[in-house]
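All protein chains of the complex are present and in place, except for one that has been dropped.
Naming follows writing order (A, B and C), and every chain is counted from residue 1.
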Amino acid sequence: MDSLRRLEEIFAHFPGIGPRQAKRFVYYLLNKSPASIKEFTQLVEEVKRSTSECTKCHRFFFGTTKLTSCSICSDASRDQTCLMVVARDSDFESIEKSGAYRGLYFILGGTVPILDKEFEKRIRIKLLLERVSEKNSAIKEIILSLNATPDGENTAEIVKEALTKLKGDFRNSILGRGLSTGAELEYVDGDTIRSALSNRK
Amino acid sequence: MDSLRRLEEIFAHFPGIGPRQAKRFVYYLLNKSPASIKEFTQLVEEVKRSTSECTKCHRFFFGTTKLTSCSICSDASRDQTCLMVVARDSDFESIEKSGAYRGLYFILGGTVPILDKEFEKRIRIKLLLERVSEKNSAIKEIILSLNATPDGENTAEIVKEALTKLKGDFRNSILGRGLSTGAELEYVDGDTIRSALSNRK
Amino acid sequence: MDSLRRLEEIFAHFPGIGPRQAKRFVYYLLNKSPASIKEFTQLVEEVKRSTSECTKCHRFFFGTTKLTSCSICSDASRDQTCLMVVARDSDFESIEKSGAYRGLYFILGGTVPILDKEFEKRIRIKLLLERVSEKNSAIKEIILSLNATPDGENTAEIVKEALTKLKGDFRNSILGRGLSTGAELEYVDGDTIRSALSNRK
Partner (left out) sequence: MDSLRRLEEIFAHFPGIGPRQAKRFVYYLLNKSPASIKEFTQLVEEVKRSTSECTKCHRFFFGTTKLTSCSICSDASRDQTCLMVVARDSDFESIEKSGAYRGLYFILGGTVPILDKEFEKRIRIKLLLERVSEKNSAIKEIILSLNATPDGENTAEIVKEALTKLKGDFRNSILGRGLSTGAELEYVDGDTIRSALSNRK
């Protein structure tokens, strides 16, 4: 396969991109000046090079010097007793942006599809158990923040089961179900109604 | 305007129907046999004639004999201490179908758009206050079950305010917010995250 | 089945309407005044009663007196040498609205899906052949105006074949293919490009 096709193929694996748009990406780049191309490839390499995976929460973070833990994990003013488990960096960003949470995070690195038995390859479950079992850990609560989707619920189930086997002095919680902003009762399923009713205020 | 245009106009006011589809409805009916047309118009009239608005909850109900209250309002086995306020019959149906609620209902008949001052024309607020103030009322809790939309929240606010002015021995509640089934954290807004976090279990 | 369910079922057969919207139609009608319901059912019956199928073009037309042919078929100023064959009344309306055509029409009453052998039940092919074979017919050209879809092309094929068996002194034509308004070359198929190229001006 020639370079052109191979590059198209790589773009076609970008999230949400199909073969047709991959081809358009290649043409888009071909129309750029050599200087723009240089800037682009250098940025990709620089970002990769200067980004580290935090050894505590496993999210990617960017810094001028080599640090082992990210700005949140090393921020003593964050609530050290709460650890929120999320599937991906994008979930972390969404929650951090809401300003609703002031504790620490742990990025699982993915979710486990239903019926997938090899969940240890999908998510950082071992690293999570190690993180929680650290000697001087102040963690009192682990909040499972996973999507309200079949994959998210399956993952929450697996993580919860693994955590309850640990004999730690912490409680597990899971994000509350109910009406999301914009939800209309006419179109909402029975589970959501049941949760919204039991969470009524 | 001739009858054809007038009928198109009527269909164009059906929920979710625009002028083009209204026109297609008319052609659809023209292609039906006279017997089918007869069945259709007779059913419309029969359904209208044999449906009553329940004097207690104001939902439409269908029955062979003339009753003043619907099967739910006259069912002594339902929890008489709980009154759920919903906007429309379709919301009532959705909640009843979930099987999550065993109390009584009250249909407001609509919602109040933000900035609309004449809310008394939009919703059965007076009738609700009368219903709640009935002498021998057993109501201990009024659950406001409205959409998590701007109109729904505005309506809940108005109803809540009116109810708190009543000096009744009941509490007001509102459906819990959180992650609806299918919600993905990456796309969910800050309010939903905040609610899901404070409702965590 | 009770009347309510039966009415929902009838609405669910309206073009483009599913069970959920059918239910909403019923509630919509229940909320109307008895007078509005009366107007609605009377209009449906009146429109059906005062609409006739034109004996020449077979489209539905509306008139105060009982006529056997519609305003177009009885308009001597229309080009009597051209007969356009369309599938449905809505296609007729679209073409008439364009103002591009001044001849006569014939409504087939439907299209024939590919592999459907019983096409005589689907379209008024016999009536079309009779119409074209009328003794004092002035028709010199028959224009097949069918959708550029598999069903439309299949129907055009069937009608064309039937017409060529007739030994009339007329020519058959079919609407030209090419770029429709809004078409983008990047997304257009090979057939359309081929036609657009051979029809270039």
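Throughout what follows, a contact is a pair of C-beta atoms (placed from the backbone, for glycine too) under 8 Å apart; a residue touches a chain by one contact, two chains touch by 3 or more.
Nothing here was measured: the structure is a model prediction, and the numbers come from that model.
Q: Considering the complete complex, which visible chains touch the unshown chain?
A: When the entire complex is considered, the left-out chain reaches A, C.
Q: Using the touch definition up top, pick the residue from C:118, C:169 or C:189 that touches the left-out chain.
A: Candidates C:118, C:169 or C:189; residue touching the omitted chain: C:189.
Q: Out of C:117, C:165 or C:200, which touches the unshown chain?
A: With C:117, C:165 or C:200 as choices, the missing chain is touched by C:200.
Q: For a quick check of understanding: of C:55, C:149 or C:164, which residue touches the chain that isn't displayed?
A: Considering the complete complex, C:149 is the one touching the chain left out.
Q: List the subunit C residues touching the unshown chain?
A: Where subunit C meets the chain not shown: residues 86-88, 90-91, 93-95, 97-101, 143, 145-149, 152, 173-201.
Q: Which parts of subunit A face the unshown chain closely enough to count as touching?
A: 2-4, 6-7, 10, 14-16, 21, 23-32, 34, 37-41, 43-48, 50-51, 60, 62, 88-90, 93
Please note the rule applied: only the chains that are shown with their structure count from here on.
Q: When the C-alpha atoms of subunit A and subunit B are each averaged to a single point, how far apart are the two points in Å?
A: 39
Q: Specify, in ascending order, the residues of subunit B that touch 2 or more different other chains.
A: 88, 90, 93 - these are the residues of subunit B that touch more than one other chain.
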